[in-house]
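Missing here is one protein chain; the remaining ones are kept as they sit in the complex.
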Amino acid sequence: MTKRIALITSGGDAPGMNAAIRAVTLQAEKFQYQVLGFVGGYNGLIENNFIELNRHRVDDIVRKGGTILKSARCKAMLSDVGPNSVVETLKVNKIDALIVIGGDGSFKGCQAISKLWQGNIIGIPGTIDNDINGTDQTIGFWTAVETALDSIDKIRDTANAFERIFIVEVMGRNCGFLAVESAIASGAEHIVCKEVIEDEVQFIDNLLVNINTAIKNHRTDSYIIVMAENSLNFSADALSKKIERYTGVDSKAAILGYIQRGGSPVASDRVLATQLGVAAVDAVRNNKSDIMVGMLNNRATETALCATSYNNTYNQEIIRRLNQLNFNLD
Amino acid sequence: MTKRIALITSGGDAPGMNAAIRAVTLQAEKFQYQVLGFVGGYNGLIENNFIELNRHRVDDIVRKGGTILKSARCKAMLSDVGPNSVVETLKVNKIDALIVIGGDGSFKGCQAISKLWQGNIIGIPGTIDNDINGTDQTIGFWTAVETALDSIDKIRDTANAFERIFIVEVMGRNCGFLAVESAIASGAEHIVCKEVIEDEVQFIDNLLVNINTAIKNHRTDSYIIVMAENSLNFSADALSKKIERYTGVDSKAAILGYIQRGGSPVASDRVLATQLGVAAVDAVRNNKSDIMVGMLNNRATETALCATSYNNTYNQEIIRRLNQLNFNLD
Amino acid sequence: MTKRIALITSGGDAPGMNAAIRAVTLQAEKFQYQVLGFVGGYNGLIENNFIELNRHRVDDIVRKGGTILKSARCKAMLSDVGPNSVVETLKVNKIDALIVIGGDGSFKGCQAISKLWQGNIIGIPGTIDNDINGTDQTIGFWTAVETALDSIDKIRDTANAFERIFIVEVMGRNCGFLAVESAIASGAEHIVCKEVIEDEVQFIDNLLVNINTAIKNHRTDSYIIVMAENSLNFSADALSKKIERYTGVDSKAAILGYIQRGGSPVASDRVLATQLGVAAVDAVRNNKSDIMVGMLNNRATETALCATSYNNTYNQEIIRRLNQLNFNLD
Partner (left out) sequence: MTKRIALITSGGDAPGMNAAIRAVTLQAEKFQYQVLGFVGGYNGLIENNFIELNRHRVDDIVRKGGTILKSARCKAMLSDVGPNSVVETLKVNKIDALIVIGGDGSFKGCQAISKLWQGNIIGIPGTIDNDINGTDQTIGFWTAVETALDSIDKIRDTANAFERIFIVEVMGRNCGFLAVESAIASGAEHIVCKEVIEDEVQFIDNLLVNINTAIKNHRTDSYIIVMAENSLNFSADALSKKIERYTGVDSKAAILGYIQRGGSPVASDRVLATQLGVAAVDAVRNNKSDIMVGMLNNRATETALCATSYNNTYNQEIIRRLNQLNFNLD
């Protein structure tokens, strides 16, 4: 029996979302399922604004950054108004299953809808932050690391030429994965993220001493600190000034910002997105609901949508472990 | 107590080998171990040709392709002559441990040395082929996939413009991982590798029919086949001609070749190389021997060097499973 | 008064063709001209197969490789049949001007049409070979150089690791620009292209002596030869074997092939394509015909289509001059 699937991308865009859209579409087509792509995240569902997805519509999008289904913030989803309108749209279009590609915030919307609607609701983790439980990586994470890395490599050229200190701020609101992996990959001298800070004052003191020792002992030509946004009570710029005052060495801050969201996805993000797109349709076929599909230890797995929030001991432990690979100079 | 480590890179060079050299050096320095880097693989050990590695020597090499320790074929290692000379060098330099970054062939050399020498012998898997048991990925694999992917993306532009068929041959001697991952990531229409071929004649027949159906039904503008080297009894060029004859559509072969070996390593290869470099030194500290360090399910693991050969059911199964994500057009 | 423009891309695709399509479309829109994009080069004109181009149709294509108007060989244009059909289509659609983005072969088609039709015919030079008179660069050239360069840089990693000789064959049928610029940019040790060969036997003899001297004197770790396709009476592979026999050093050939055609255009190709797209529409406005627009010494210029063939003393002189920047080792 055929089924009708509603598909949205929601929350911050992440490279590989289009590859997931393509995989959902092609796997659905294999079983003669229909896919309606609603435009602009939950807004598309509220306003009944969709395009029909088929093989030709997703042609060659596997390599495209952003999302052809667009995304947007949607305040209506924070109250009952949004979910009610969404359910109406789902019913009007005789939808059997809703697949949401997004992050934890987007999955909260799923849970609200789930209380009002009997169809299958499946989440696919898509965010550059990698701050979701139930998957080793989120779609877009490794591309964002690669973009950050590419920038840090470039900054290293200038830092070396001027024997200078740089603080590079990467994204990651409440999660240090992006900072940690790009710091290790770039050979950065130090990492700043919440997961490795116990006492901020103590942490900064240690950092300052570490820098001074490194410089005094000529252990490095330049000193790069990779810092997750919001990990301190002051800005990258303020940290830079503090360091310059303490060490007497020229110190600069570079905020990478929005460039980390876009770009053609790296290979592993495209493969992950394809695996999860297929897994989501298979979950629909198997009549699963209120779950997120993910990859844990190289296997497709399902996690209850209510259990996908980051901020547990498990992830923090991985970050602490990774942090030990960052060879600081003390 | 301090130890002296001999380090070589052996076999085909792979992006990330330098990151592994750096990690071995920095982790060794942390425990006041000394590292001698022998130049040109086993030849350096035979000829007692080395450089001392320290923090400054490995500065900024984390991002460099190739290997600063160079590599080479070494016929002497195929007889007793090589291993005996190696052992002599190890003794002359009072070496406690030998770390070899390379592939399965290089590890065979380790086993020969092991029979003649009591020190710790540790392998680190470095090859773009990902054809080693005991690690989910080898160092260099994802960079090679990214390079192949970048090329296939470019070929797609021309294939689309001319509505043409392309066969893209990627490396991978006896292993289809590189072909399969780059095919999925690029959205290729078909994969050719040993692991998914049971009967070659039958396989080619199916392929030809599949192409013809795809063209007749206008299911795709262009048709790209990613093929692992040596996977057929005839060349990519011969396959191309066969297809052109059968379909009447312009068909071209592109052999990617050596560009897949070089280049700055992608983030995940640098992180993997750093993890394994550290794990190798830790194995030395723990007095382990005749093992390869690897990452399985995100954890550092050890596998006996004699059990690292590819070609078992396990890897072939993964490739078959991945192959199902390649949405062919029948 | 409004005008109707027919636009095609013809010959081998080149990165930046889409940027030119966009510029023609936007500049035309500025003057309320209409643009019909015929699909598949001259075939589209013969078969009256077109799409209407407007701002939305060309949205975000400035960065896309290939050509949204596709291209194809067209045998019919070699006889009278093709041009006659083309003219019929031009008349049926009340076309005032024909703009052709392509190479010298495509411009020959223009000249055939010109004899049968009174409208404005404007050429835009688009080919990776840079083998056209009347413009310092053709659209796509610098992107192709960048792609070749990126590959040669990667091959250098392996060549250095193995202290090996590599022959890298780049495109450029009858023109050495691509070989020369990518050789200089990559720091290759030698260039092989028709423009710098007077006597092939003598040239190869010198090359062999040069390599041997370089190796004997340890002047370089590796030796890379960049070779334009068709520049010798034997293949890159044959040259490689010849060198290996003469020097005793491992020597490999790498044929870059089709990857050089595709890819997102580099900045200078996008700017050039935009300038020439605008210049072409301006030429239509000024009622010019049978000319190609180009950039010479940073200024938009017009050259008679019959005078655009490569192979004159002028270009060969530039290549000889550039070749002197390649610091060979004698």
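Just so it is clear, A, B and C label the chains in written order, and each chain counts residues from 1 on its own.
Note that in this section contacts are C-beta pairs under 8 Å (C-beta built on N, C-alpha and C of every residue); 3 or more make two chains touch, one makes a residue touch a chain.
Computed from a predicted model, the values in this text were never measured in an experiment.
Contacts of the undrawn chain with the visible chains, over the full complex, involve A, C. Across the entire complex, the residue among C:Ile5, C:Leu26 or C:Val170 in touch with the chain not shown is C:Leu26. The missing chain, though absent from the display, is touched by one residue of A:Ile99, A:Leu239 or A:Ala254; that residue is A:Ala254.
When the missing chain is restored to the complex, the residue among C:Asp129, C:Glu146 or C:Glu195 that touches it is C:Glu146. Across C:Asp60, C:Asp80 or C:Asp205, the single residue that touches the chain missing here is C:Asp60. Of the residues in subunit A, those that touch the hidden partner chain are 9, 12-13, 15, 40, 64-67, 70-72, 147, 151, 153-158, 160-163, 166, 252, 254-259, 261-263. In the full complex, subunit C makes contact with the omitted chain through residues 22-23, 26-27, 30, 55, 59-60, 62-63, 136, 142, 145-146, 149, 153, 156, 160, 181-182, 184-187, 219-221, 264, 266-268, 270-271, 274-275, 278, 297-298, 318, 322, 324-325, 327.
The rule is short, and it goes like this: only the chains that are shown with their structure count from here on.
Put simply, the chain farthest from subunit C by mean CA position is A. Averaged C-alpha coordinates give centres for subunit A and subunit B that are 28 Å from one another. Looking at subunit B, residues 153, 156, 160 sit in touch with two or more other chains.
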